[in-house]
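Sharing a structure below in structure tokens format, with a few things to ask.
Only a single protein chain was left out; the remaining protein chains are all shown in position.
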Amino acid sequence: MKYIDEFRQRDLAETLAAAIDREADHRRHYRIMEFCGGHTHAIFRYGVQDLMPANVRFIHGPGCPVCVLPIGRIDSAIALVEVHGVILCTYGDMLRVPASDRRSLLKVKAEGGDVRMVYSTQDALKIARDNPGRQVVFFAIGFETTTPPTAVALQQAQAEGLQNFSVFCNHVLTPAAMRAILDAPQRAGEAALAIDGFLGPSHVSTIIGSHAYAPLARRYGKPVVIAGFEPLDVMQSALMVIRQLNEGRCEVENEYSRVVTAEGNRKAQARVAEVFELRPTFEWRGLGLVADSALRIRPEYANLDAEQRFEVAAISASDVKGCECPSILRGVKRPVDCKLFGTVCSPENPMGSCMVSSEGACAAYWSYGRFRQPDDAGAVQEGVA
Amino acid sequence: MSRFPMRLDIRRGHVDMSHGSGGRAMAQLIDELFLHHLDNALLRQGNDQAAFTVSAGRMVMSTDGHVISPLFFPGGDIGSLAVHGTLNDIAMSGAKPLYLAAGFILEEGFPLADLERIVISMAAAANAAGVPVVTGDTKVVERGKGDGVFITTTGVGVVPEGLAISGDGARPGDAILISGSMGDHGVAIMSSRENLEFETRIESDSAALHTLVAAMVDAVPEIHCLRDPTRGGLATTLNELAQQSGVGMRLREATIPVRSAVQAACELLGLDPLYVANEGKLICICPAVAAERLLAVMRNHPLAAEAAIIGEVVEDAESFVQMETSFGGSRIVDWLAGEQLPRIC
Partner (left out) sequence: MCLALPAKIIAIDAATDMATVALGEVNKEVSLALIDDAQVDDFVLIHVGYALNKISQEEAEKTLRLFAEAGLSGEMTR
């Protein structure tokens, strides 16, 4: 497959591994947070950590919109199905995420709720057209990559005058999340957050552009390298972070130049701006309330906003007692630091979202990496600064 | 040659409750549809059971319920799948399958044309395999209480002397072999489902493996394990074997054959081919000294031309299945947690 296979070549992996080993200063640690769950997945699936020297460690960030969605929002989605009898269209990722009382959309579906998995917002629109007598709600989740497709669907629904379609909007913003992680105060029992640099998200950046991270790099003095999705991209980007740190630079660099530009996709940005506006605050799992970090539907499209069409009570639900997702999402605890990990919490029986989503730190470590010692799997260890 | 005043209208007719009631309508359905296509001496006797003699030896019996949706998919249908599935379960003990039984649960309203298509397919699969369906049963449930048709097949076979094939038989040092490409069946199924439409030339690999197994055990009677990686794919089946045998495994990703179209479909959906179902492949674990010899025998058989040695069994108290990735790093290949769902993230 073109543009995929070339970026997975083993001989180039060995070349890059040798370069990283040569250039990483053995007197210091390099702690690189990969913000994006897709990178976490690639690192584990290909065993990229094995090719890094011991002083270069990946710290797994929250970059999984499934992981950061608070339980209360899923409870609200369930209520739409059970109380309002809608057809709820959702991406596959959301089906097994545990909500309150250990329920999930998959379980609701098994009990007779009309929950339907879709691959695209276009599928949801089709379901609405095919079922004029039923209300159809699209459960919109995702970072900036996934938001433009929702915008297109809303505009199409408006233009068609579709009466029975609406969107339950949970789109969230990446730079805000990165800021929140860096700003979050240290909690009792947590290690101090120690991140030297970031691998920036691949596909969010194709939409928002690499410029979007410049204020972050400047304000916090951390290098940000926009990294492609394939394992060679991850390694090359790690090398670029290492070089920046060695040279005392903190800039935004773009390794994924084959699809990411400085300004991003203007057309997609415009469509999003026409349909969505900022929420003043939004609750993030693990980060609490974060300002200017999420989107809601504009008044011009209010008739297509599920939160306005239906009584959706704001449900604030707490995590399962003992679940360390909030700390793990911020990279200050490891999966093995959570008492529930591997005891009551596993992919078959997930307690929190870090285990449900295959990109969550806990699921990735469990599924791909638990044969290693915990320290090898992205530990947050204080080293020589 | 019909015993009934009017032939069944297979082209336009549907299953109704009378077809399951034990009366004339049911007899006609059995006669003109099931018996007509599955025809063999034992079935023609028209009894509620089939009587046969088997040579003295160890017998094997297996049963499977088939509930697959969609009923028809590229490379097969629920009928051929049902036959192949049970033949394979018998074959995985090293046994030669002898006879099959088939029970049908039909939903009221199911088109007779579709039912005939399924039965014709079953008959073809059974004939090709040389294993007849000698007895069966039909029931009808009300509309809404079945998914068109459910089929249960049961098979019996005889194990040749000198074989000791079992899931707990893997030993450190053994070689792990597979008979061909992984993931074909699951992708073929997904390509026919609603909301996941894509055009692809991948067909299900559904096939009866008993002649392949016969050749294998003939050449290497000391085979330790045989299992077919159906639901949950190669990864799940290897984990089952590792756990049953109390051993670990080390695989090499580069040696596992996956068709490029299957790879592409899995990329698109965010799935891992190691977890996608197969219906015409087997895993074999044998002593290392016999591996090359066994591989040669397998590759000589039309269903295993792409057979490969993919790894070895090791000591491991945790029974991990580890894999060296084609990238050069290492990961474990864990059990499948629930159903693999397509993802966007």
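We call the chains A and B, going by the order they appear; numbering starts again at 1 in every chain.
Everything that follows uses one rule, which is that contacts are C-beta pairs under 8 Å (C-beta built on N, C-alpha and C of every residue); 3 or more make two chains touch, one makes a residue touch a chain.
Because the structure is a prediction, the values reported are computed rather than measured.
Novice: Given the contact definition stated above, which residue among A:119, A:198, A:310 or A:341 touches the chain not shown here?
Specialist: The single option touching the absent chain is A:119.
Novice: Of the residues A:104, A:146 or A:170, I need the one that contacts the missing chain.
Specialist: A:146
Novice: Of B:42, B:124, B:219 or B:264, which one is in contact with the hidden chain?
Specialist: Touching the chain that is not displayed is residue B:264.
Novice: Who touches the missing chain here, A:104, A:166 or A:265?
Specialist: Of all options in A:104, A:166 or A:265, contact with the hidden chain holds for A:265.
Novice: Sort through A:36, A:162, A:290 or A:323 and give me the one touching the missing partner chain.
Specialist: A:36
Novice: For the full complex, which residue in A:201, A:326 or A:347 touches the chain that was left out?
Specialist: In the complete complex, the chain left out is touched by residue A:201.
Novice: For subunit B, which positions touch the chain that isn't shown here?
Specialist: Output for subunit B: 197-201, 260-261, 263-265, 267-268, 270, 343-345.
Novice: Pick out the residues on subunit A that sit against the missing chain.
Specialist: Counting only subunit A, the missing chain is touched by 1-4, 6-7, 12, 15-16, 18-19, 22-23, 36-38, 63-65, 91, 119-123, 142-143, 145-146, 148-149, 152, 201-204, 206-207, 228-229, 232-233, 235-236, 239-240, 243, 253, 255-259, 265, 267-268, 271, 359.
Here is the rule we go by: only the chains that are shown with their structure count from here on.
Novice: Flag every residue of subunit B that touches subunit A in the complex, lowest number first.
Specialist: 195-196, 260, 263-264, 267, 270, 272, 318, 320, 322, 324-332, 334, 337-338, 341-345
Novice: State the interface residues of subunit A toward subunit B in the complex, per the touch definition above.
Specialist: 1, 4, 8, 10, 13-14, 17, 37-38, 44-51, 64-66, 91-93, 95-96, 116-119, 123, 142, 146, 231, 346-348, 357-359, 366-371
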